[in-house]
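Omission of a single protein chain aside, the complex is shown with its protein chains in their original locations.
Take a look at chain A:
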Amino acid sequence: MSTDVQTDTALFELALRMGDNTLILGQQVSAWCGHAPILEEDIALANTALDLIGQTKLWLALAGEIEGKGRSADDLAFLRDARAFRNVLLVEQPNGDFGQTLMRQYLFDAWHLPMLTALKNSIETRVADIAEKSAKEAAYHLERSEDLIIRLGDGSDESHTRMQNALDALWPFAGELTQPDAIDDELAQRGLAPDLADIKTRHEERMRAALKEATLQVPEAAIRKGGKQGMHSEGLGYLLSDMQWLQRAYPGAEW
């Protein structure tokens, strides 16, 4: 029985939130493998997905360790139901066209880098170590996705229209990344994670500057949220059934 295990709930949630974001985004981006518009983009997307899945393994392994109930990173990835996932709604939005995939990546990367950079100062060294490792990769992702949204936004009529459509569809989901709840407040107070208000400022400044350069109009929209608390959109269920079916059908299957 594991009733005597005292899980640090806030810390557990932090590791799940970080790991579920990279897991779901990594799973989505990997679907482009073999389908991207040109070979170089195909490779770039696959490599990005690979980094994200690698980071997921670190975060979810830590989550399992913190929880103390013997669950591995794989158990957490493949054997939880949608309601137990803590990723933001942004990352579960459909791939759509290439523009939508890129815009989703950009809105995420622009948050991911400052978040990881700040997490390097976490008083929990296991969190700080993963953040240090991941931040370097996130910097690469951001550099690329920002370049591309500017080039495509400020590109042809067709590419501009597609990027604007992508922004209109995805902007409402960007705010959830920096909207604190009681867990975020506790994490910040204990020095485990940064104050999300600071991250929000950096996230917004970076996004608005790049989107302006991309000649894109930032829409007025209310924040769509709930993912961090486990309230997901319908799409996550389909995504999970695709991702988890093998472990569900053949429990314990290994390569």
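We take it that a contact is a pair of C-beta atoms (placed from the backbone, for glycine too) under 8 Å apart; a residue touches a chain by one contact, two chains touch by 3 or more; residues count from 1.
Here, contacts and distances are computed from a predicted model.
> For the chain that's not shown, choose its UniProt protein name out of "Nitrogenase", "Xanthine dehydrogenase family protein subunit M", "Phenylacetate-CoA oxygenase subunit PaaJ" or "Peptide/nickel transport system ATP-binding protein".
The chain we cannot see is, by its UniProt record, "Phenylacetate-CoA oxygenase subunit PaaJ".
> Which of these touches the unseen chain: A:K69, A:R83, A:K136 or A:R248?
A:K136
> Given the contact definition stated above, which residue among A:E40, A:D157 or A:E254 touches the chain not shown here?
A:E40
> Can you work out which residue in A:R17, A:R144 or A:R162 touches the chain that's missing from view?
That would be A:R144, which touches the missing chain.
> Who touches the missing chain here, A:A31, A:L50 or A:L79?
Of these options, the touching residue for the absent chain is A:L50.
> At which residues does chain A meet the chain that is not included here?
40-41, 43-44, 47-55, 57-58, 125, 128-130, 132-134, 136-137, 139-140, 143-144
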